[in-house]
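Reading through the structure tokens given below for one structure.
Every protein chain of the complex appears in place save one, which is left out.
A, B, C and D are the chain letters, set down in written order, and residue numbers restart from 1 in every chain.
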Amino acid sequence: MPVYYYIFLATALFSIGVIGVLVRRSAIIIFMCVELMLNAANLLLVAFSKMHHQSIGMINPRAASDAQIFVFFIMVVAAAEVSVGLAIIVMMYRNTRSVDVNFLNRLKN
Amino acid sequence: MSIIGILFWFLSVLALGSAVMVVTSKSPVHCILYLILTFFAISGHYILLNAQFLAIVNIIVYAGAIMVLFLFVVMLMNLNADSEPHQKNKWLLYIGGIAGGSLLLVIVAALKQTAATTQVVQMNTGDVGLIKNLGILLFTDYVFPFEISSVLFLSAMIGAVVISKREAR
Amino acid sequence: MNAIILTAVWGIVMMFGGVFFKSKATPKYWAITGLILTIIANCHELYYGQPLFDVDVKFMLSFNSFNLTFITVALGCTLLFFLLSGRDIEKVGENVSEYFALIFFVLCGVCLAATFNTLLILFIGIEIMSIPLYILTGSDKRNLKSNEAALKYFLMGAFSTGIMLMGIAFIYGGNTEGSFFINNIALGEGKMPAMIAIGMVFILIAMSFKVSAAPFHFWTPDVYDGAPTVFTSFMATIVKVGGFIAFIRLFENSFGKVHGQWQMLIALIAAATLLIGNLTAVFQQSVKRMLAYSSIAQAGFMLLAIFALNDAAKEGLILYSAAYSLATIGIFAILIKMDDYTIDGFNGLGKHEPVLAVTATVFLLSLTGLPLTAGFQSKFFMLMAALRDGHQHWLVLFAVLCAAISAYYYFKIIQAMFFKEKALDINSNGSLAITENIAPAFKLLLILTAVLIIVLGIFPSLITDWLHYY
Amino acid sequence: MFGNDITIPHLLIFVPLIAGLITFFIKNDSSVKAWSLVSAVITLFFSVASLYYRNNLELSGLAFNYEWLKYMGASFSVSLDGMGRLLTFLTAFSFPVIFIATYKNLYKNSKVFYGLMLLSQAGLMGVFLSTDALLFYFFWELALIPVYFLCSRWGGEKRIQATFKFFIYTFTGSLLMLISIIYVYLQTGATPHSDHSFSMQAFHSVALIPSQQNWLFWLFFLAFAVKMPIFPFHTWQPDTYEQSPTAVTMVLSGIMVKMGVFGVVRWLLPIFPLAVAKFDNVVIGLSVIGMIYASLIAIKQDDLKRLVAYSSIAHIGLMCAAIFTTQQLALEGVMIQMFSHGVNIIGLWIVIDLIEKKLGTRKISQLGGLAHKAPVLTILLVVIAFANIALPLTNAFVGEFMMFSGLFKFNIWYTAFALVSIILTAVYTLNMVQRVFYGEANTLTAGMKEISWNEKMILSLIVISIFLAGVYPQPFFDLTKDTVAMVLTRFK
Partner (left out) sequence: MNNILQIVWLIPMLPLIGFLINGLGRNNLSKTMTGIIGSGVILGSFLISVYVFFSVKEGNTYVAHYFDFINTASLKVGFDFQIDQLSSLFLLIITGVGFLIHVYSTSYMHEEAPKDFAKYFSFLNLFVFSMLLLVMGGNYIIMFIGWEGVGLCSYLLIGYWFKNNDYNNAAKKAFIMNRIGDFGFLLAVFWLLSKLGTSDYHQVFTNVSKLTAFDITGITLLLFVGATGKSAQIPLYTWLPDAMAGPTPVSALIHAATMVTAGIYMIARSNILFTMAPATQTVVAIVGLATAVLAATIALKQNDIKKVLAYSTVSQLGYMFLGLGVGAYTGAVFHVMTHAFFKALLFLGAGSVIHAMGGEQDMRNMGGLKKYMNITHITFLLGCLAIAGMPPFSGFFSKDEILAGAFAKNPVLWVIGVLTAFMTAFYMFRLYAMTFLGKFRGTHEQEHHLHESPAAITFPLIILAVLAVIGGWIGIPEIFMHGGHRLEAFLEPIFAQSNAIAAKHEMNHTTEYTLMAISVVGALLALLYAWHKYSKYQRTDTQETGIAKVLADKWYVDELYDAVIVKPLHSLATLFSNVVEKGIIDGIVNGVGKAVNYGSRQIRLLQTGQVGTYVLLMVFGILTLFIIQLFL
């Protein structure tokens, strides 16, 4: 399978995530779109790891595994982020009874 | 077309389609479900790439833990389609769409003429993705990042505490 | 290494301290003690060249006089920050020692970001830097502004994380060795392959976001404005310069050889940052928000270092971090004492609180970059670096003109303090512009800070010579 | 006389500096005044002492060099060449004069006022003394800051805007100069410790290609042009002079504008000879236009301070034009004129200040007939006024004569055009004298009193110096010939 497909797939997912961040107004959903972006990156990394494993796996097996470890760490970080992020969203919801990001714009100009 | 090819296309379409649904569907709950679907599709890709460890972790952590957390929060706030704030000004929608689309275009166009993209990806073989190898690697070479990421978790934990603890006033 | 371990450990100590400490004041002293220990340990490492506890990090970190010096500066500034604003941290909320713990974690992140050797550590480090900040920003839970700031910061921060990961992925795919080590990413003089280029731009954007460079700066004013002022002061200084160190480290080691191919981007970003930062600051009424914009403007100046990417730039960047952090921490410490944050709130300060006014003047002059202050030396180094690089002289001219604009808004405060009389209706209780009366120790510290700034202004070599150390 | 470690340059800088810092902590006003006067006099003593040395600096302990920023090749190097001694003497001479002349003025919070005054003196001294580009820039700004605070704290009602404009204007100019300095620095050769050097010798010997000189020249020149000021960069000046307290106006116009002239001679000419040769026509043209322009405007002024401000612009314009002819004659003229202009204009300010103090107005239209009430003041003023017109046997004549004849060697038409200003100068000066001092006294001026002993003393001092320098200017030429020679070597 040419790596090009995966690049396309990942970039597409990434872009969809970006679009989601752009068009949605609910904090939670925006956050989910961000998660989508992260996963796109993950997918890309894995694809590349296999690509490298194909090309230089004989010389340097680390090249492939590094990326997969990296993905693992990304997931770790993502998990941590989620806990914090949801906490913040909940706090905001507590205070304003809304998750609309545009609902809060006291800070401007 | 080989079975792998079919699976690849199926999963890709599934991932993209459900991702689109995430962005478009009204109700938050649906969004979450579609997102989970997307993650499953991606995990499928991992399996296809023979990255079993990641595939599992992806399902457990993401589709499992994280998404459930999301779902939990949404339920907690009992958000639904009508409580969902929808974008008022349409042009922001279009512009957003165009912007994201052109991002995709730009990157693809940039990669079009490069040689690197002609390389192929090794499918469903190769042992890099196996838990054994990764585990060894993780606890030998990657022990420091592993340890240090605990700091990350601690801070996240404290953060969650600090943020959500009710203050007596 | 020492610093990383100690900050992490001490963060945990503070965390548990939250359970045991009875008095609100205790955590501060613990934190200060820990920080002093860390600084000593770090200086020891800087001086003798090897750490106390030798951990095999598999080349994922690298320590040299440059980043150790920087860590010293960062820790030193934090110490000053604790000393000046410790009491105000206690005022933010109940979980005082947690705040300190988070700050320690941030410092740990800063240390990682300063010493990383692979993109993995860079990523983790930046996350460790950011996540506690999301919380600190939102720590004033009742305050909607604080909430809003936290939310904005978090969402956009996560977004930038996504971008950064995408970049890392592309770079990984692009370089033939398939490595995350920043030195291995480095490729020959030739034109970057498209994938590397894409990855580079993605990471560039993510870093620009962290150091609040235009057009990725939008979170900065709102977050700095919304966050509790103490934490703003911390974010705007130590964290930001930490981001810069990471920035210059990455781009020097990874893309230094193809400098010419992306210099233009930095030039544009720097110009945009300078313009937007300075121009927007001019019209601000709230000093806090004005300082937020001014921090963007300063970032624009620091970007010159990444633009130039030579020795002068590195020396200058460290000097700049010190000068900028000192002055900003100082001015924020004073700002916290004011009861209204508008410029008019400063009216007549010179009469009622001469010490505050004079020291504030020193800080502002330093931010403006007038000679005899560290601010001048740092700006001077930046300009010198950019000119030595020899490309895009227009950028230097532009930077200088923006500096002239910056004088415009910094001096507004000076004018308010010395040349305007206090309108009595601002607070009826009397002529003081201050909520509580100022402790002599605080004044003394301010004076010391001012003196430090001036000493650095005359002898920048006190810092820069460390870089010639080994 | 002094050891190698402490030289006259040190004293000239640090006596006012330290005295100024101490002043901030003195409690009562009268002792503040006394203290600052004493320090000014001491400074004057040292600068007089410096005048007795030969031009051989190293031997005479007029030069000093300390490695300041080793790895940058910047050093704290100060020395007193002819021009330096002339201008430090002018500075040292002016401050006691200013202090005595304004001795009766009451400034609220006077310790700060006098402290800042002394600091600005230190800064000015530094500017005239430093032979290191970075140091020069340091002092260049340092001289500015105290003056900024003085003006906006103790000035007139529109002071804040006026001085702020002044500050931003000059600050921008000097930042541009900073760029230029750095650029030149990067072209200089290596020193033992650093790969470039800020020392004046290095700057003077650096060889820049024309294309570089052409843009660096303007960056440098703008800073000086704003400071001097040269048309059309002069608009800050009348407002600032009008708004600032007279003591500060004296510093500004008497000494600070000389910083610009000094800078051009000391730095601009030797570093960018080619660019100077290329753009001399532009600069001289601007200066000459400025002379006529300012003189014409001066005719229309009703506020004495503004009138003097514009007249000062005209005079400075001549100096600038003369410098850029790079004619030896003209430069020699500039040297003496820098001093004379300082003395004369300070004299004028003192008189204006007296009038304003006694009658509470500076409006020419409200004055008149002071001559009956204050004959001594009138006589002294008339002398100073004629010095302003550059009548022979007053100090200004020799300078203007030489500058004009130098300009003539450069180009006859500029000279012819510029020379019109001597007529216009006569017009507005005599107008001023007539409408303020002659004619019948009106109700306001009827209350005019004769000036007191210290004012008489100071004005007479100025008048005497006017005549001395006018009758026997030779010492000035002997003093400054080394500087002139130094500058001209770059144009041979």
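By our rule, contacts are C-beta pairs under 8 Å (C-beta built on N, C-alpha and C of every residue); 3 or more make two chains touch, one makes a residue touch a chain.
Predicted model, so just to flag it, every value in this text is computed and none were measured.
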Which displayed chains the unshown chain touches: A, B, C, D
Hidden-chain contact residue, picked from the options B:7, B:69 or B:103: B:103
Residue of A:18, A:41, A:69 or A:82 in touch with the missing chain, whole complex considered: A:18
Options D:35, D:68, D:169 or D:241, residue touching the unrepresented chain: D:169
Option from D:105, D:214, D:235 or D:361 whose C-beta touches the chain left out: D:235
Residue of D:51, D:186 or D:426 in touch with the missing chain, whole complex considered: D:426
Missing-partner contacts on chain C, residue numbers: 151-152, 155-156, 159, 163, 194, 197-198, 200-201, 204-205, 209, 214-216, 218-219, 221-222, 261-262, 264-265, 268-269, 276, 279-284, 405, 408
Chain B residues touching the omitted chain (full complex): 92, 95-96, 99-100, 102-103, 106-107, 109-110
Residues of chain A (touch criterion as defined above) contacting the omitted chain: 18, 21-23, 25, 30, 101-102, 105-109
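Simple rule for what comes next: only the chains that are shown with their structure count from here on.
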Inter-chain centre distance, chain B versus chain C - centres from mean C-alpha coordinates, in Å: 32
Chain centre separation (chain C, chain D; CA means) in Å: 42
Whole-Å gap separating chain A and chain B, where each centre is the average of the chain's CA atoms: 6
Per-residue multi-chain contacts in chain C, two or more chains: 120, 124, 127, 131, 134-135, 138, 141-142, 173
Residues of chain B engaged with two or more neighbouring chains: 107, 111, 116-117, 141-142, 145, 149, 152, 155-156, 159, 163
Chain B to chain A touching residues, read off their complex: 4-5, 8, 12, 15-16, 19-20, 22-23, 28, 31-32, 35, 38-39, 42, 45-46, 49-51, 53-54, 57-58, 61-62, 65-66, 69-70, 73-74, 76-77, 79, 84-87, 92-93, 95-97, 99-101, 103-104, 107-108, 111, 116-123, 126, 128-129, 133-134, 137-138, 141-142, 145, 149, 152-153, 155-157, 159-160, 163-164
Contacting residues of chain D [partner chain C, same complex]: 69-71, 137-138, 141-142, 145, 149, 152-153, 159-160, 164, 167-168, 171-172, 175-176, 178-179, 182-183, 185-186
List of chain C residues in touch with chain A within their complex: 119-120, 123-124, 127, 131, 134-135, 138, 141-142, 144-145, 147-152, 154-155, 158-159, 161-163, 165-166, 168-170, 172-173, 176-180, 221-222, 225-226
